[in-house]
Structures are given as C-alpha cells and as structure tokens.
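And now, chain A:
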Amino acid sequence: MKYQSQKVARLYFMAAIGLFTGQILFGLILGLQYVIGDFLFPAVPFNVARMVHTNLLIVWLLFGFMGAAYYLVPEEAERELFSPKLAVALFWIFLVAGALTILGYLLVPYSGLARLTGNDLLPTMGREFLEQPTITKLGIVVVALGFLYNIGMTILSGRKTVINMVLLTGLVGLAVLFLFAFYNPDNLVKDKYYWWWVVHLWVEGVWELILGSILAFVLVKVTGVDREVIEKWLYVIIAMTLITGIIGTGHHYYWIGTPGYWQWLGSVFSALEPIPFFMMTVFAFNMINKRRLNHPNKAAVLWAEGTAVMAFLGAGVWGFMHTLAPVNYYTHGTQITAAHGHMAFYGAYAMIVLTIISYAWPILRGEKAANQRAQVLEMWSFWLMTVSMVFITLFLTGAGVLQTWLQRYTDDPLPFMVVQEKIAPFYWMREAAGVVFLIGLLVYLYAFVARGKPAEDATAA
Partner candidate 1 sequence: MNPLLALGLLAALTLLNVALNHSGVQGAWLIPITLALVWAKGLVIVEHFMQLRVAPPLWRGLVHGWLLLVCTGIAVVAP
Partner candidate 2 sequence: MHAITHPLPARQLKGDLAVWILILSELLVFGLFFLGYAVAARRHPALFEAGQATLDTGAATLNTLALLAASAVVVMAIERLERQRTREAGRLLALAALLGSLFLVNKALELHHHLALGITLSTSLFHMFYLGLVSFHFMHVLAGVIVLSWVARRCLRDTPPELNTVWSAGAYWHMVDLVWVVLFPLVYLL
C-alpha cells in the first residue's frame, strides 16, 4: 500500500462482503418460495424478499465500486485521497441509510413505508430496482455527490491516468443517470422509457466503464505489462461498449408502447453488444499470457480471468440469446431474463468487485498476497460459486425455454400458474445449485479467517 488513505477501502470492502452474504441468503429464500409458495408467508412475502435481494445486490456493488475507487484512485493519481475523513463519514451515512431501508422493507408493510417516508410528496417508489423510499434516494444522491467530489478532487489534482479518467467518467455517469430515478410520470410508457435510462444505461453503459477500469488496474498490477498497452485497449473496449450499448437500450423498447423502429435498432445494436465483452476476454487473457512478472496473488489473477470469461458468457452470450426482437417477443419477461440477469450480474459486476478485493485486501494488510492456504481456499470458493452460478443459469434457462414454449408459443397456451407448476423441477435444481453457491460463499468467508494475523500487526508486536 503506497498511500495511507487507501485504507478507507477496507471499510467499504467489508460492508460489500457483508451485504453480499445477505443477498445470497435472501436469494435462497426466494428460490424456495418458487417451489414452496407459502414459505415465510405472510411475514416475508416474495416481493419483499426480492426487493431485499436486488437492493442488497445494487448496494453491495456500489460499496464495492466505491471501495475500489478509494483504493485505486490514490495509487493512480500518486497522491493521498483528497479527504479520507469525508470517505469515512460517507461510508457510515451510506451504511446506516442502507440498513434502515432494508429494515424498513422487512419490518413495515411497503405501503406503510411509503406513507411513513412521504412518498406522496415526490412519488418515486415501487418501480423495479428503484423501490427505495424517496428519502433514501436523496441520501444516495448526497453520498454520490460527496464521493464524486472526493474522488474528483483527488484525480484532478494528481496524475491523470487513463484508468482514473475512465473510472471518473463512469462514476459521473452513474450519478447523473440516477437522477432519472426521480422522474415518475403518470404516463406508464414514459415512466418505463426513462426508467431504463437508469437501469440499462447503468448496467450496459457506465458500470461497464467502471468494470473496465478496475480490470485494467488489476491487470497492470498483476501482469506488469506496459501500462500504455493496457490503457489503449481499455479505451477501445469501452468505446465499443458505448457505441453498441447506448442505442442497444432499444432492446428494452420493443413492447412497452414505444414506436416499432426500436425493434430494428435494438436488435442490430444489441446483436453487437457481445463484441466488447469478447474483446475484454481476449484482452485479459492476452495480457496475462504476456505477463512480465509472476504476481504471488494467484487468486486475484484467477478472479480477473473469471470476470473476463463470465462477463462474456453472462452478459454477452446469454444476453444475445434473447435480444433479437422476434425471439424476445416470446421470451420477454420469462425465466430466460432471470437466467441472463443472474449470470450477467455475477460475471460482470460481482466478480469484478471480488477481483479488486482479492487483489487489494492483502496489500491493505501489509502483505503482497495471502498465504498459500488462504489462497487455495479462496480459489476453491471461486470455483464453487462460479460453477454453481453456471448451473443456476442453466436451470433457469431450462425453466425459461419450457415456460416460453408452454405459455407463449404453442397453439394452446397454458395459464401462467399451470406452467409454473410444470417447470418446478427446474426450480428445485436451481435451489440446490444456490445451496452450493452459499457453501462457496462460506468457504470464501473462511478464507479471510485463514489469512491469520495481518503482517502489520505482526511487526508491531
């Protein structure tokens, strides 16, 4: 660790892992509710559990991104963080606000939460992924602005590397696009149209800039390949991401009341969306093959490779599978979407956060890499989680194909609930794969214990 203020990242990483664990537990509850319909009903109905599952995902990824930024920005800018105190203060504000929101979801009926937080004044609640009370959304804006100020001042007054500039554009885009969460007209079509400006332009736009810059940073560090080479590929890859991804938003505008031309625009541009992911995979493996040093942190290298592959499979291949309008006409809003969502989020975003944590955590403890045993455990957890995510995706795909066939495609389509019962075996298998994922996560957590005392404390003693 070169700069003292990088230490702030530890707090953020700890919170991220904690919330990740919560997300997985609620995922298992949801999976069970798919097959045992009255599980925990009416105490934790499905909609509440799902809201907790998805909101925890978003929040832990944001914690991860912020931690990553606090770690890598000072090192890239070659100066201390502008204000470590602000970073710590924002951490606690964000954590407490997040925890209160989750508790609100679990303890108060959602309509009560809406009343309690004055949703009538500026109604923004009750839209998928944006379920947070308006006051929480305002809190997110405040935290984001403070965070951007802190990171921006550090970057602009230090060395301006490509990695830092791309990260900064990604973070600014993240904050700006979130403002559309406050636009909620009575007109459902307009509501949906701009809702995607947050959701799609986040995950298939600015978040990919963040992903790209974190991956590039880790690759620079673990391969020793010339920064110049990595940076220009970073530029080209994210350029391709935006060129295909911005108009690619059109694949969400097929059936929500928007004009028909979006079917052509969305199909063509999103057919090309796998290209930047493919380039990222080729790029990551190329850099690792051309490495000029053997970094002792093998686990971090594995996570980086895993991100490159799984992002391509989940976002690229599984996205392409149902992105063409004539296909999407039948698969829209089925378990195919769920399959794609699971692997894409895990492969692209969960794994990149786990990559930077894997790389940075030992350094924050004053060692270059974890001990052999801890690394082996971490790599076991990598394989357990990744392989079970592949199976979760495959089972959901099976469920989705069958659902599409029975409910949408045959001459004599069956009602939703009848179909759900027919595809229950797939849900059971998905739940089993989910349990294996949890075991992988427990191994991951145990790997932290197996690291032993930090080197810093050891020298101090």
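Everything below uses one rule, namely that contacts are C-beta pairs under 8 Å (C-beta built on N, C-alpha and C of every residue); 3 or more make two chains touch, one makes a residue touch a chain; residues count from 1.
On the choice of candidates, all candidates are chains of the complex that A comes from, given by their letters.
Just so it is clear, the structure is predicted and the values come from calculations on it, not from any experiment.
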Interface partner of chain A in the complex, by touch - 1 or 2: 2
List of chain A residues in touch with candidate 2 within their complex: 232, 235-236, 239-240, 243-244, 259-261, 264-265, 267-269, 271-272, 275
